[in-house]
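Excluded from the complex is one protein chain; the other protein chains are retained at their positions.
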């Protein structure tokens, strides 16, 4: 544990934004979008989940929009991906692990922020999950595909679980630091196991496996 | 007329949310989405129209987000659709009638809420229509198709008409109960007739009929 947990959170926040932006930029490169498309997909993947949460709870303007540090990070990540995408692509396995860390951080932070704005534990859990997966969903819609998170990936469920730990634990009066660690680890480990073991979410009866 | 009209409205509200959620869940099942995709499409179809309205008029957090009863209903409807979709599919004609009732309720309630927030009758009419059709539009975008409401269905126009009765009638000082009944019945009857008679909206000259 470092001496200052808030510094850890701030660093993790930037790492999460950076990695989410890289995944958005890679999707844009693979779709053949131009440099502006790469930057837009990098920015929305990294930030739009938090914007959605903030607009829904009335916390406007969203903190990440008002603070230029939060805008510079995805712009930088997008430019890096635009110029060095062959190298970035080779790191994709490592990116997926960092992406799981971003997912863990955002679901917990999103749920705790919603609790701070007076929402109950179930709405806060849902908003925590939206914070974590909303940017990726908008990335997919903008790039013309059905959001991958709706299709058999075990991605949203770990985010829901981590957010639930944070939201319901906060309701019980537990420490935010403890909830952040437990909820975040639950989400991160579940997501990494799902990648490693290739777990898939259940389909309706009669659906062909994709 | 039951003794307590507000109870009728509350029940109708839940019925509308439930039926909208079922239609969203069915689209997800047919697209081969997983259980999480079914829940997301159920939830957005049922609630996103109201969220859009509330975000636009500044009524945040949206009432249906802050109140867990409104969240449990689409989750339950989504799970039911996921497990029993063959049976649910067989009820589709009946679902379409209930869907018309949800459309009627949401367009009127949406327009009256916008009037309460100080908007004029034309903006309130548009927001009432958005309340009624917005969830279905987002459902279609998430499932990778052009919103069906933009393509020849007589679906939005009855919602516009019902919302206009509510918005412009409210401007004239008429009773909300009366406007709700007249506007709601207008929308409901028009929509049911359109299903029954297979009415279609006009296309631009030269467009091939779909």
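Structure notes:
The first chain written gets the first letter, and so on, giving A and B; residue counts start at 1 in each chain.
Note that in this section a residue touches a chain if its C-beta (ideal position, glycine included) is under 8 Å from a C-beta of that chain, and two chains touch if they have at least 3 such contacts.
Being a predicted model, the structure only gives us computed values, none of them experimental.
Among the residues B:104, B:156 or B:179, only B:156 touches the chain that is left out of the figure. Mapped onto chain A, the footprint of the missing chain covers residues 28-29, 31-38, 40-41, 51, 55, 58, 60-62, 65-68, 71-72, 82-83, 85-86, 141-144. On the side of chain B, touch with the chain left out of the figure occurs at residues 55-58, 117-120, 122-123, 126-127, 137, 141, 145-147, 149-153, 156-157, 200-208, 210.
We take it that only the chains that are shown with their structure count from here on.
With rounding to the nearest 5, the Cα superposition of chain A on chain B corresponds to a rotation angle of 120 degrees. Centroid to centroid, with C-alpha atoms defining each point, chain A and chain B lie 30 Å apart.
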